[in-house]
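Left out: one protein chain. Kept in place: all the others.
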Amino acid sequence: MNKLIISPSPHVHGKFSTKRLMRDVVIALLPALLVSFYFFGLGAVKVVGLSVISCVAFEYLIQRFLLKTAPSTNDLSAVVTGLILSLNLPSNLPWWIVIIGSLIAIGVGKMVFGGLGNNPFNPALVGRVFLLIARPVEMTTWPLPLTLVTPDATTGATPLAIVKEGLKNGLTIDQIKESSDYTFSYLDTLFGQIGGSLGEVSAVALLLGFAYLLVRKVITWHIPVSIFATVIVFSGILHFASPDRFIDPVFHLLTGGMILGAVYMATDYVTSPMTPKGMAVYGVGIGLLTILIRTFGSYPEGMSFAILFMNAIVPLINKYMKPKLFGEVK
Amino acid sequence: MDSTILTTVIMLGILAAILAAVLYMVAQRFKVVEDERIDGTESILPGANCGGCGYTGCRAFAEALVKTDDISVMFCPVGGNAAMTKIAEYLGKKVEAKDNEIAVVRCAGSCENRQRVNEFDGATSCAVMAATYSGDTNCSYGCLGKGDCVSVCNFGAIYINGETMLPEIDEDKCTACGSCTKACPKLIIELRKKGPKSRRIYVSCINKDKGAVARKACKVACIGCAACRKACTFESIVIENFLAYIDPNKCRLCRKCVEACPTESIIELNFPPRKPKVEIQEQKTDNASSEIEQNKIVL
Partner (left out) sequence: MIKTFNKGGVHPPENKISRNAALEQLIPEGIIQIFISQHIGAPAECIVAKGDKVKTGQLIAKANGFVSANVHSSVSGTVLGIENIADYQGIKKPAICIQVEGDEWEESIDRSTEINRDLSKTSEEILAKITEAGLVGLGGATFPTHVKLAVPKGKTAKAIIINGAECEPYLTSDYRVMLEHGEELLIGVQLLKKAVNVDKAYIGIETNKQDAIDSLKKTAVNYSGIEIVSLEPKYPQGGEKQLIKSITGIEVPDRALPIETGCIVSNICTTLAVYEAVQKNKPLFENSITVTGKNLKVQKNFIVRVGTPLSQLIKAIGGIPENTGKIISGGPMMGRAISNMEAPTMKGSGAIVFITDDEAKRGTKSNCIRCSKCVAACPMRLQPFLLYKLAERNMLEELKENSIHACIECGCCLYTCPANLPLVDYVRLGKTRAMKLIAKPK
């Protein structure tokens, strides 16, 4: 018999492990990835593969040679970062830009703070926003999805950009919807028949992953639901106040990175609050900021900035949103 | 264009002036008047903030030094006598010279000497381990080897030897601040007189079990056989609860007890190597083991 093991209680452990949680996120992203492969073809496969491989490689190299610690790449967190980053990129992005994005995401977004668990900002978003500011042209030239009708890839604007452009030109919402650019229905946005980054196209695929994450108890409903609710309420108020200037809430929900951001990026463990109350505050903040940026800012899309901004406030939220103690006496 | 620059410069200038005035007024209004000597005293102190003096940091100690009239009982172990004399001069108070001290680890239960009988799998902390059970050997007094002493040391003067799994002290770095003695849940580390040329002798064991039990758990345990007390000509050794203790104030460093100890639990440090005869020493160990046998019967 071996030496007996002695440890303090508890002596059993639950099924969760970092690796399992990360693997579940990867599985949850599969439907969205498959949809993007279907609509954007080989370009999407290239971007995703490159992004994942370079994220993992950078993490390994930095840990091995710069930090000189044991590489922890097998916890799959770099894979998740790579996947989420690639879902935020257009499928025709040149390869070197993808690699730079990965380097910024892993190196600046994560490793400089001490690796997994210590980064204040979502690494994938740090990479994405860096690219958006550094290479705005490449980052905002999206290919339209390949369809049976138009087998050749052409580029075009995302629905959000079309609306923004139209409003800038003095058109009303109704006029925009009748214009020639506006060629899609809400059904298309549900299934991904629109232009955009890899992951912002199919709402259904993303929600499928959301359901999987909830079932596997990887995330709780608090953050996504509070974001969605805030977006619906806030953009709804705007829409009813002035239907000509503000587009309806359903459009906001289904387009852009709304679902991808709310389900996969805002819920990033490291950069989101620790208590349900805090998560609700965080979700409301993201929802409000996203709609503010989308409707009043100069960028058509506001999800990334909203999440990064709220990431910065998370320590404050954690400080003030403490859970109510059992039997707390006031 | 010119006017724009001009306006900007003027505006910023006015703003700066107002803010400077506000800052000045606030600084005046909330000025904390402090005894200047506190700063002076603090600058003499080593600034290690180790808490070895019993205060929360060097600043607090400096304050206490300035406010207290009789500072002879106060001592900064890091700065030592040199710093204390300087402070006394500066403040015009009196101090007494203290013996230089150093931390000693009173356990020699290395992996070889002390069989590990189980494996600890909790947090890497002696305190957690001590709260869980008696330890991973049959000796319930000995070092747990998880390095609580190492993590509290501000001077990097203590480290765990990878081979013996026991803490060792870097004599050049140890300032005798006492952090490790407080951190050790088994109270193994003791501050002892550093001794002339750093020479010192101590019992490297705190096992209070009966000799047979202690010896069974660890090859180098003190079994309380009193051989050292018999050998000591200065009455510096007391034996209590089957454990010998050498009073550093009485010990004259003659090393007789070291030779007398049957379990080699008395340790001498920094002495020149003993030249005479290897044979005799071997003989001694033989005697020693028979002595243990006798002790076993007695106990």
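Annotations for the structure displayed:
Letters A and B name the chains as they come in the text, with residue numbers starting at 1 for each one.
Operating definition for what follows: contacts are C-beta pairs under 8 Å (C-beta built on N, C-alpha and C of every residue); 3 or more make two chains touch, one makes a residue touch a chain.
Predicted, not measured: the structure shown is a model, and the values here were computed from it.
Remark: the omitted chain is touched by one listed residue; of B:127, B:150, B:253 or B:269 this is B:127.
Shown as candidates are A:12, A:187 or A:241; the residue that touches the absent chain is A:12.
In the complete assembly, the contact with the undisplayed chain comes from A:322, out of A:64, A:168 or A:322.
Touching the omitted chain from subunit A are residues 1-2, 4-14, 16-18, 20-21, 72, 75, 77, 115-118, 220, 269-270, 272-276, 322-329.
Take subunit B: the residues that touch the chain left off the picture are 117-118, 121-123, 125, 127-128, 131-135, 138, 140.
Convention: only the chains that are shown with their structure count from here on.
Every residue of subunit A that touches subunit B in the complex is listed here, in rising order: 3-8. For subunit B in complex with subunit A, the touching residues are 116-123, 128, 131-133, 136.
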